[in-house]
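Shown here: the complex without one of its protein chains, the others still in place.
== chain A ==
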Amino acid sequence: MEDDKFFLPHEIIFSILKRLPVKSLLRFRCVCKDWNDLFKTSLFIKEYLHHSSHHRGPSLLLQWDYSIFGMLDSDKKTFLPLRAPSVNQPAYMIDIIGSSYGLVCLQIKVGGSLFLWNPATREVQYVPRSKNTRWYQICHIGFGFSRVVNDYKIVRTYYYLKRVEVEVYSLSTGSWKQLEFGNLLEGVSLHGRFAATDEAIYWFAYLNDIVILSFDMATEAITLIPAGPNIHWNVKLMAYENKLALLSGMKLWVMEETTSGGFGQRWNKTKLILNLPSVHSMTIWKNEVIYKCEPVGLYLFNLTTNKLKFLIPWEYGRLMSAFNYVESLVSIGKKNSWTSS
């Protein structure tokens, strides 16, 4: 039959391959030289990342009780325990700082060493320390990817002489850079975990009142934004539909761009699960808020349908953190493998 001489054009094969899980691609590099080379090209890596982040949708990266990592597929059906990153430290010493476009930033609890991890390819790289001697200062660390400059960045803020100092590590240069903000950050203190959108990362900060510190990932500029009304310390910073959002119990405010820093209330739902014991919001996953309820399990609250659904039971002890995660072939060690072209 004619099928024996039927060849698919290269572009169609490319379209199929970018829809495969990384695990399969790593196996299929043994198919032929062309495929082995293709999976290392910046074009394929970029296209793969684009497809997995904009079409397939994020999985949920979970960390339990300091020692167990797991991944919940974007279809919410497949849950897989994940091998802990090999950083020469017991897994309970690892904190997840953030996850962005296929890479995860890790920090070791004692000593504060930083690592970048690609859970799909299992590649782990130590992030060299800055030459700054104030490394051990109390600090807040943020991590994200800027699509504008096509670079992953780690932002480290620490206190020095009553002001916040900022230094940035860029994966494309492989080095740290100290940033200068004059008096802008004098008397400012940072609080809690950061939230990241494609454009910026954000922290709660205090300067006479609660404000939000925004760090632009492309321009590396810092802005202090008024946090708006109804803000108290139980509010969490989140990203929702690539916008900064504030989540307080069962209320969510989403920052609208048009109001230049004001928060328009988008969603307000109360008394839904407040009767459950110790319920904590973890993150927003697609259009759902992840709540943990100890010791029952994880719940999903759908922001479109306003319905609450049970997700997974409590099997592994205390859940420490939950992050949106997309698969990628991005290589941390080989510089510029994803920045060129």
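As a convention for this text, a residue touches a chain if its C-beta (ideal position, glycine included) is under 8 Å from a C-beta of that chain, and two chains touch if they have at least 3 such contacts; residues count from 1.
Definition applied: contacts and distances are computed from a predicted model.
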Per UniProt, the name of the complex member that is left out, chosen from "Trafficking protein particle complex subunit", "SKP1-like protein", "Ribosomal RNA-processing protein 42" or "ubiquitinyl hydrolase 1"
"SKP1-like protein"
Touching the absent chain when the full complex is considered, from A:28, A:79 or A:314
A:28
Contacts of chain A with the missing chain: which residues?
3, 5-9, 11-13, 15-17, 19-21, 24, 26-36
